[in-house]
Each structure stands twice: as structure tokens, then as C-alpha cells.
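The complex appears here without one of its protein chains, the remainder shown in place.
For clarity, chains are labelled A, B, C and D in written order, and residue numbers in each chain start from 1.
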Amino acid sequence: MDWNTIFVTTVKASIGLETVVYALAAIGVNIQFGYAGLLNFGQAAFLGVAAYGMAVTVATFHLPFWLGILIGLAATVVLAFLLGIPTLRLRADYLAIVTIAAAEIVRLVFRSVKFSSVFGGSDGRQNFSGDFFAMNPYSPGTYGIGPISFNERVTWVLTVGWVLIAIACGLVYLLMKSPWGRVLKAIREDEDAVRSLGKNVFSYKMQALVLGGVVGCLGGFLFALGQASVQPDLFSTEFTFYAYTIVILGGAARVFSPVVGAALFWVLLVFVGNTLSEAVSAGMLPSLFTVNNIGAVRFMLVGLGLMLLLIFRPQGIFGDKREIALDAR
Amino acid sequence: MIAFTAFLGGLVFLLSSPAWADGEALKGTLQNQGQPVNGVKISVAGEDGKPVGDATTGADGKWEVPVPKAGRYKVTLDQSTLPKDIGLKFQNRATLDVQVYEGSERNVLFALAPAGKQGGGAAQASSDSSSFWDRVAQLTFEGFNLGLIIALAAMGLSLVFGTTGLTNFAHGELLTFGAMCAYFFNVVVGIPLIWAAVISVVIGGVFGYTQDRFFWGVLRKRGSSLVAMMIISIGLALFLRYVFLFFFGGEGAPYADYNAQPGIQVGPISAAPKNFIAMGIELAVLVIVGLALLKTRLGKAARAVADNPALAASSGINVDGVIRIIWTVGGAVASLAGVMLGLSQNVSFQMGFQILLLVFAGVTLGGLGTAFGALVGSIVVGLFIQLSTVVVPTELKTVGALLVLILVMLFRPQGILGRRERIG
Amino acid sequence: GGEDSAAPASSAPAAQSSAPAAATAQGDGVLTVGTLLPQTGSLAFLGPPEFAGVGLAVKEINDAGGVLGKPVTEVDTDSGDTSTNIASQSVDKLLQQKADVVIGAASSSVSLSVIDKITGAGVVQISPANTSDQFTTYNDKGLYFRTAPPDVLQGRVLGDLILADGNDTVGILALQDAYGTGLADNVQKAVEGGGGQVVEKVVYDPKAADYSADVAKIKEANPKAVALIGFDETKKIIPELVKQGLTAKKVKYYFVDGNLSNYGTGKDGFPKGTLDGAKGTQPGAQVSDDFKKKLKTVDPNLKDYNYGPESYDATILTALAAVAAKSDAPKDIAAHLAEVSSGGEKCKDFKSCNDLLSAGKDIDYDGASGPIEFNEAGDPAEATIGIYQYGADNTNKNIAFNTGKIAG
Amino acid sequence: MHADSTTTKKAAALAAFAGLDREPGVAKPDPILVVDKVVRRFGGLTAVDVDHVEVQRGSITALIGPNGAGKTTFFNQLTGFDSADEGSWTFNGKQLKGVPAHRVARSGMVRTFQLTKALSKLTVMENMRLGAQNQRGENFFRALIPGSWRRQEDEITERAEELLERFKLDAKRDDFAGSLSGGQRKLLEMARALMVGPELVMLDEPMAGVNPALTQSLLGHVKDLREEGMTVLFVEHDMDMVRDISDWVIVMAQGAVIAEGPPDTIMSDPRVIDAYLGAHHDAPMSAEEFEEQLQEAEAELESEIEEKA
Partner (left out) sequence: MAEPVAAADEDGAATASRAAVVDRADHLAGAESALLRADELYAGYVPGVNILNGADLYVKKGELIGIIGPNGAGKSTLLKTLFGLVPVRTGSVTLNGEDITNLKAHSLVARGVGYVPQTNNVFPSLTIEENLEMGAFQVPGKFKERFEFVCEIFPALRERRKQRAGSLSGGERQMVAMGRALMTEPSVLLLDEPSAGLSPKLQDLVFIQAQQINKAGVTVIMVEQNARRCLQICHRGYVLDQGRNAYMASGRDLINDPKVIQLYLGTLARA
């Protein structure tokens, strides 16, 4: 067993691109669901329209990168309004299904052959990240401590990513300590009560939806830039599920829970995966396990791990046990 | 620059590398309704219009014109040499512009049809419209076919959701479980599918019971919140799905019985007998379970537990017992849904997961927690998936159905059969 | 991919720094072959033959004494599909374990999502199954190769086959991805260029709940032939065709490499005669029974052989290139891949090729999948396409082969 | 207790009511709320059918009526939580029909809920703070600059603490509202509504389930509210309370206003006694009455037993 590889890849996963992307998406979900109680199951779509907005602007229409970012942001906000205006009046469960449906629609349209001249079909879009990497202040080489190092491109993406995460966390911290956040949390508990106290519930929900979407969309940008490519299936419903899992793993309505949750999620995935495959190649597992099915075993164990974490710590890592007691039926 | 050719039978044209082949050629076989047509003159000209050569079809309908090199050629069929009762199917295609590739022969086809039956683009208009309505009829049927399967899956989901409030993302895997049980008994053990299905429904029920007895029930007792349980169900789904992948493999597989059963024509619809039987069973189960929920004491108790478990216990209802029965029934119904899905769509490790969104759509569209909501909602979803292909490309058929879902939600936020709640 | 072709975008400094620190760590004398192939996700069913192909190749190479005097090591990872997002983590692991070559991914979309990472680290990527034309022009620093021919040639051959059989109206049912739509486009071009008519082209979502609407649309167009372009879904589509009356007797089915398997009449096959007379094309020389047997020694449970030969060839070629370059540094391997695949004395397995190389001869490896020959974009320059026909027992037999140049 | 401080406004209110007819829908000298022809039907059931009703500014008005008379539904219409089928109403001269609930509250008309709506996962204090109006920190951008709302927040907290003390909830200040007992929730509901600083506060059975001793001290508080110029409209089934603090009583039955008048008059109105009060109309039952009733019941029971035998 190559413990060194397992260790290094696991540590790298905890700060790598996927962790950054999932953390940003989860911070968005945390704002929407954790604080405001909006069951937005379409977070993947917010990342998707942002990533595609940027990619299509640059790759299909050959417009400048920053315009792409602006268009991606605008697309996110527009999507939030499109989804929000009609649906924020609905009960939570109905909002969930509408957003999940909307996200699938977005993905299927991106994927379709019909619109492939714009979105590139199932291959998506490439060749849009040049300007971003042109801004890279790191000269070629690797950066990091010992084996835990990244090349200059990844370092640049991760730097931007973690700065964005820090900003997003700061924002959430400030907001949720403020009266604005209080209204949001109150809406999560009982909209009618909040209405009776003279707050415009719809407006706050919309603000939360847009804010969560915009934070998530930063993840979309990074995903696209980090891979130098966008594909429709990156933004499938599983993505949203995982974002929710991350939020709950960390503990809903806590500032740092999405970040820690995301890191934990990917650490789990990578650690389990690499340990297993090392064990197989070292011949430490019964012959029932082969390269062909070891991937399945990995996800089995990850599923099991998620279950166990939540069974034994239902409030998540940072959550408050007292709050959970209130939920019990 | 490899020279390698296998030439077996005269059935097929030949691509050969220049090192060996004596050159590029254009060729074809003229046929009218399966019969070769001979004596028809076909001439080939270069791109610049210079004639390259011509040929007349032989008794076997074949013709061949060698060309000097790769490039574009104009191939023309001399219509005057066609027999009287035969014409070109596409009148505007007497001359074709054909690309010949380096080192390969190229087949050219002139479609023929009995005189009178041929036409240009719009000739088939009349038969088109009738086949269009045939398709609409077929799609309506398919809508019900699919809708009923979704409904069956939705019924299981909505039973559990209705009683425990659990949004079970692992429900799709219960379907897969049922389908795989039936597969095991049918294909591996060799029992006829009908009996395999019965066994798998029973096992599905047991599976449901066991899940509640040793898993969900325990979590409830520990006071896990519904959100935590929802996420746990995502973990469970992941776990089960990959257990299936582990044991079943990534490929889909059909049951041993009734696979590719030939369709029979019923009016404009063609359907396999298994479809009718499956739909009958589905409808019967749905109506029976729905009525049971509405009319029987147990059904009412289930709804009571859904509303307020503590009060239900205070009324003398054994809450855990009721939930366990619901899980058992839910598991059995899900199993049946899985078998039905497998019957029409093959068994694969992702089958349940892939249909889960539609199941959720069906449940919500009908109205959460209503007995027949799942049925109505799912059929609407099924119908719209299929019928939307009349206007949108089929790759986007799910989009059509989901759009309808969103629209319905806007005008009836409580679902089709749902009721509004009182404020204050 | 093309050296500095197209791609004005990613021209950043990174492009010049082909072999930073990561790459120097490679080239350590041991040829390490990493696999990035599907164990999970929607293409999981393609994984086993591909892993078996690589595994068999590594075994044969090592039996013949390895490369540069050391045995080749293999590191296996899961590519998942794009929705599981794990390919990139797998690449991290491969890079960490100093892989010199990554064999994979199967799906074009997954390859696109990691090609930057792999080639950016100066490692060679060889896909056994990518057919998307994106790669031909991708700015990959000359490090991306593939052993699966792009779909141009197969499409051309299949279209011609359809015409030769006298089908003037054709319906196409194609999988909605780069493979399906790309091949469908080429088939359509060939059919319509030769006088036939594609009366309906239906692109289906592989995750769709069912395919009845797709088939109904084909039925409405009433074609003489139906080309089925996809993978595993074909098993669901054929019963649907039969159900709606489009049996093999009424319309002629045409298959492609993705679904040209032996369906059989057994327990999980189709009823006898379901596919009688259907035809199909598959790139690659016929997968010999001998080769199949050898694959089975690696994975006894193997049922299908899709892309097994291509994976095998990718591995053998890597090893040969390393031998020719006398180095296992990815840069050097990439530089010699084209050379060992074309122009020289022909040889068909690692041992004989290796012997020729050590005798100082120029070699031309012809693999299990056909006469591979890389062009300057890293794509195969020519390929053999086999033509197969099904009998009443729903298994196919080869009836012809065609070898042709892809360009043109 | 608050006897001397209540005099001025109470007197004013009583004076205003002095000369009025005892008719349903009678016009008040200075109405803050005027309701016209409000109708709400549920299927075949007409839950509310109020022809005309006015609420005098600065008074404490009780709304009583049998269960299911439509009082809560009426509140729902007025405060925008449900849309009336017909009718119109003005608050401070402003038309409010069709105005969304939060705007109604902002315009100074605040209601509480009969079935309480505690914001479970907020602490009691946060619940209270939420009630305050015009908070700078509730604006997204200003929320990001704590300095801009800190001072206001402190003021709000101070006000909330005072109220909590009054409502005997100060010990629960930092507990989740979801962990309060039934009666405590009622108290919180009312205290929170008062945080809004409304002109007209509409209380839906504020004292049901509240401990009598506490009720009594809270009544004093309500009277103080009137002194501060607030108008109170409340629904209550506790006749002691109605009698004690209301200046005017409106009676609803089957959706319509059937009587209006000062408490004493109303409670001796035979229609009201018949429809609503029953035997227990003017005073709590004395021990003797009880014995009497007991005896009756016993007799009844015995006769029943005999019948069965």
C-alpha cells in the first residue's frame, strides 16, 4: 500500500478544485436552505448558467472574458428571478420540485443537439479560459509544501477560489449576524408570522435566492475555468444533492459548515477510493474485488460513510443539538 | 500504406488502398420494390461537366463506372431508359453530386417507385397526416403506459412520505431492488417471470419492513430530523445503487420472458400483449391501494400518523406498527413498479435513479399526501413526456413534461388534487 | 490533438511550460501506465473490456521483460462520468503516482474535463474510445492521442453499406452525445451524398425513461432501414421497435461499434430471429477469438469486447514508444508514438516489435484493433472497418473488411 | 394597580361611546378602522358576512362570538392573510383591500395568531427584535456594515427586554422559541406584536391558556397601551377579561355582527346570552351554583342509569 500517495491525494483533495466548487455551491445552498429555508434543488442550474454564460460568450461568440463573467452573473440573476417570481409563493416541497425540474430543463437544453451550435451539445464548450490564465501571476513551476503542491495553473485557480470562499464566508457571517439575516431565519420558521410583523417576505426570499445563486455561480465559473471546459452533465441533479449533503454534513445555518463539509466530502471520496484501489493492486482484498468493481465499492462506502456521519451526528459537525430536538416529530 | 482487403461475397462494395486496388469507382444496383431493373443508362461526369463514362444496368440491376481519381462526380440516371411503369421516387434526384474517396468505390442509389406512386417532397402528404394521428394515438397510449409505471413508483414514495414525512431519495433504488430480485429469480434461477414478480413483490415488502424495523424506525426513535433523514436517504441511495452495480454490473439486461414481444395492432396503436397486462395490474394495484388509504381504518390511521404521530399514539394507534405496515406496502409496491419498469425498459443498476425525478414530479403534481394524487400526477407526467414529442425533439421530451409541471405548479401550487391550508 | 492548432484562448504561459516539476519526477526509469476508465457512472459497462485490454497488454509486456529493463506498472483509477466529478481526483492520484501515460477516458466529455490537467502536467493521454472531433484541434501540446478512429470513416462505410443494400429511406436513432451525434452526422452525409434520404433522425437522451416516443417518430417516417447508433440503450430500443411493428423483417437494422454485440437467444437475449439480417460496422480488424480468449484470462467475466483491443493497443504502443525513445519520459514517448505506429517493418505484438526495435529496426505496429497509424494530430490516420451481419441466432459474423484513410 | 394612569384615555374612550346607539354597525365619532360588506365564503359556508363595522380610535374593543362565528377569518381578511370575496375596508382612511399582509402591518395594523406562530429556531429575544420596524440592518447593503445598525439594535433590545419582563419571559430570553410552553407562546406572540409599535393591535384570543395571575398583570399592560394612544381590538372568550378592560364590545355570530355596545349592556343582551354566554353570563359561577349544577347532572345521570337498567 502506498500510504504516501493516499495521504497526499487526500490532502490535495481537501483543498482542490472540486472542494472549492462544491464549497461555493454549498455556501449558496446554505444561504437559501440553511438560513432562509428555501428548498432550492436547482443549485446546479445556477452554476450551469454561469459557467455556460461565460463559456458561450467567449468560445461561441468570441467576446471578451470579462464580458463573459458579466453575462454569466447576469444569467444567474435572471434565472433566480425567473425561478423566484413564480415559485417563491409556493410551499417548500413544491419549490423543491419546481427548481429540480428547472435545473433538469437547463441541463437538457445545454445538452441537446438542437442547440449544440450554441452550447456545444454533450461535449460542451472549451477554449475560453485563456484570458483567465493570462492573468496568472504565478510563473510556471509548482507551488506548495513538499509533495502537496500544484502547478501554476491550479495554484492560480485555487488562489482565486479560496479568496472567493473567504469573501463569501465573510459576507455570510456579516449578513447572518445582522437583522437582515434574522428576517431570513424567521422566514424559514414561519412566513406568516414574519408577514404579520411587516416584513416583505417575498423580497427577502428573492434576495436570498439571488445571493445564494450568485455565490454558487462563482463556483460555476471556477469549475469551468479550472477544467478549461464545461459539460452539461457536470450540472446534473446529483451535484445539487451533494451540495445539500455537504451543507447538512457541516451543519445547516453555520457559516463555515459548507466549507468544512465540502472538504470532508471530497476527503471521504478520495481517501476511500484511493485506499481501496491501493488495496486491490496490493492484492490485499479478496479476489471478489477487481479493478472493474472497485469503483462501485468506493461509492458504496462513501454512501455508508455519509449515512453513518449523519446517524451519529444528526446536527452535522457544527450544528446545535438543541435545534435538532425541535425538529423531532 | 497498408494493403489489406477482405472480399467476401458480392454483397458489399469495396474500399481498397491504392497500393492494391485498381482505382476508384462509382457503382450501384437499381431496384424497384426488390426487383432489379435492367437496361437503364447511367452516366458519370466530372465536376467540370466533362463526361467520365457511363454504364447500363445488367439483369441483376447492377452498374459500375470506374473513375480516374478521388473527387466529386455528377451521376445522372437517364429517365427515358426507365421502364414505363417505373419512375424515380424523388423526381428531383435524377442527377446526384457524389464524393468519391481515395482508394474506395462508392455506392450510388437511385430510388425507384412504381409510376404514379412517386413524388417530390410533398407527395406523401395524405398518408403523412394519417400516420401523424396514428403517432398521436400511439403516444397517448405510451403516455398511459409510462404514467402508470411512474404512478406505481410514486404511490410507494407517497405512502412513505405521507406517513413519515420522509423524502426518500433512495426510493428509486427500491424499484431497482424489485427489478433485480425478479431478474434473479427469472433469469438466474429460471422461474417464470410471473412467479418471479410475485416473489420479488413479497421480498420487496420484506425489504421495506426490514428497512423500517432496523433503520428508519431506529432513526426516528433517536429523534433525527427530517432533513437529516432526507440526506441519509441520499447516502443510502448511493450505497444501494453501487451495491447493485457491484453485483449486477453496468450493463442492462432484459428478463428471460416476454423480451421483444411482437406488437399487436389495436386500432392505430401497436402494443405488446405484455403492455396491456402490465397496465391492468398497475391500475388495479393503484386503485386498490388508493381506496384502501381512503376508506379503510388502517388507511385513515396512516393519514392520521402523517398528520400528527403523537396524537395518533394518543388515540391508541400503534404508530410504529402503522409505519411499518406502510413501509411494507410501500416496499412491495415499489418492487412491483421495478418489475414493471424492468419489463418495459430492461433491468439496470441506474433504472430507478433515472426515473426518480419523474416520480417526484408525479407525486408533487398530483398533490402531496393525497391518495390519488400520485396516480393523476404521474399520468399527466407520462402523457406529457410522450405527447410533447409531437412538438419538441424527442431528446427534449423530459423538458416538455417538466415545463408542464412548472406551469401547473404556478396555477395550482397545492397540486392537482391538493388542498390549500388554513392560515391563522 | 494539433500542436499549436486553433485554440487561440489557452495560449497562456502555461502552454510553453510543457514539462514542469511534475514531469521531471516522471521519466524515472519505470514506465507507469495509469488508467482512467469507467468503473462507475453511465458508461460503467464499457469499463471491463477496457481494463482487461490494458491489463493484458501490461502482462504481455512484462512477460517479455518489461520496458527499459524494468517491469511496467499499472495504476487503475475510475473515470466515473461527468456527473460524478471524480475523474479529476483520479488524475490527481495518477499524477501523484508518477504515471507517464494515462489511458482514458472512455467518454469524450470526461476526457475534455481532464485533458488540461493531464497534458498540463506533461503526461501523455491516450484514449481508447474518444471519437469527438474536438480533440483533433485541441491545444494539447502534442500529448493527446487516441486509438479509436474518429467516426468519419465508420460513418462513411455504414452509409455506403446502407445504400448498397438498396435502402432509399433511412431513419437514424442516435445517442445524444459526441459519439452518437457525430457518427449519425457522418452516416447521414454518406447516405444523402449517395442518393438516399434520411427521412428521420431522432437523437435520444440516454437517460430517458423510455424510447417509445423516439421509435414512434421513426415509425411515422416509415423508413426502409433504421440505423441504431448508441450503446447499451439499444437493448431497450430493439424491443420497442419490435413492439411498434418495425421488425427486422420490415425494416433493416444497422448497428455500429457501440452496440454491435452478440445478443444471443439465451436467457437475456432476444427471441430467435429478432435481428435476422441486420448488419453493422465496427472499426478494427476482427477481434480474433484468440484475442478474446486472452482477454478472458485477465477478466473471466467479460461479456463484451468493446474498446478492449483499442485499450490493449494504446498500452502496447506506449511501451514500444518508450522502448524506441529509450526513455519513459512522457515527452519522449509522445515524440515516438507516431514513429512506432507507422512506416517500417510490421509486427503484431510487443515481443516481436520489441525484438525488432532492439535490432535497431524501424517498426510499424499493427494492433488488435487494426492498422493503427497516428497522424500529426494524434488521431489514427487510417483504419479498418469490419462489416458484420446477424443471423437468426442474434449473433453477428464478419462478412467483409474495409481499410481506408480517414482524411479526405 | 394601574388605576390612576388609565383614567384619562379610558374616560375619553367611554365618553366617545357614551351617546352611541347599540346598533350593529353604528358609526363611531373617530373610527380608525371602517369595514364595509366584507364577505368570505368557503365552499357553501359563509364564514364572514360583515355589513358594516367601525372601531373607535384609542379604545379597547372586544370582538366576541361563539366558536366558528368567523372572528379569526374576519381578522384574516382585514390583515391581508386571506382574500375576501367581497367588501372593502379602510384603516386610517386608507383603503386596505388587496394590500399584502406585510404592508398592512407596516401601515400600523398588527395582528396576532390564535394558533401561535413562534419562530421556533430563533431565540425569544430574536423573536422580539424581529418585530421592530424600520430597522436599518434589514436592508441588504446596510446589513454588511454593522456600525450602521448597532445602535438601533441596542435600542430595540432594550425595548424588547422591558416587554419580556412584563410578559414574564425574561428568564427565557435566550431559549429557542420552539421550546416554550403553550401559554408562553401566546405571551411571546403578543409581546412580539407590540414590538411593531402598531396603531391598532388585533389580538386573537391573547389570554387563552395564560395563567390567570399573569393575565391580570397583562391586562394592566393593555390598558397602558391605550394610554399611549394605541387602539386595541381583541377576540376573547374570557368574559372576566372582556368585562374588565373593554370599552366596547362587538358580537359576531355566524359571520355577521349581531350586536354592539358597552360590555355590561352586551352581556345582558338576551341574544348574546343565548348565542354565546349561556348560563354563565354575568359572574363566575359561585360555589352554590356549582352544587346546583352538580346535583342536576347527578340526577340526570341517575335517571339515565335507571333508564338503562
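A few remarks follow.
Methods note: a contact is a pair of C-beta atoms (placed from the backbone, for glycine too) under 8 Å apart; a residue touches a chain by one contact, two chains touch by 3 or more.
Remember, it's a predicted structure, so these values are computed and weren't measured experimentally.
Checked against the hidden chain, the listed residues D:25, D:100 or D:209 yield one contact partner: D:209. Of B:115, B:189, B:287 or B:310, it is B:310 that touches the chain left out of the display.
Interface note for the absent chain: among D:8, D:83 or D:181, the touching residue is D:181. The residue touching the chain not shown here, chosen from D:222, D:241 or D:259, is D:241.
Touch with the chain that is not drawn comes from one residue among D:33, D:96, D:219 or D:232, which is D:219. As for the chain not pictured, it touches chain D at residues 42, 65-73, 114-115, 168, 172, 179-184, 186-187, 205, 208-216, 219, 237-241, 244, 276-281, 284-285, 287, 290, 293-294, 297-298, 300-301. Interface with the hidden chain, as seen from chain B, comprises residues 297, 300-301, 303-304, 306-308, 310-320, 369, 419, 421-422.
We adopt the following convention: only the chains that are shown with their structure count from here on.
When you average the Cα atoms of each chain and compare centres, the chain farthest from chain D turns out to be C. Distances from each chain's CA mean to the overall CA mean are smallest for chain A. Mean C-alpha position of chain A lies 47 Å from that of chain D.
Separating the centre of chain B from that of chain D, both taken as means of CA atoms, is a distance of 60 Å. Counting partner chains per residue, chain A has residues 108, 111-113, 192, 293, 296, 298-299 touching two or more of them.
Residue positions of chain B with contacts to 2 or more other chains are 242, 245, 393, 395-396, 398, 423-424. Taken together, the chain A residues at the contact with chain C in this complex read 2, 5, 8-9, 12-13, 16-18, 58-59, 108, 111-113, 116, 121-124, 126-131, 133-134, 136, 139-142, 147, 149, 151-154, 227-229, 231-234, 236, 238-239, 266, 269-270, 273-274, 277, 280-281, 290-296, 298-299.
Within the complex, the chain A residues that touch chain D are 171, 174-175, 177-183, 185-186, 188-190, 192-201, 207, 211, 322-323, 326. Here chain D touches chain A in the complex through residues 79-81, 100-103, 105-106, 110-113, 117-122, 126-127, 129-131, 133, 135-140, 143-144, 146, 149, 153, 176, 178-179, 192-193, 195-196, going by the rule given at the top.
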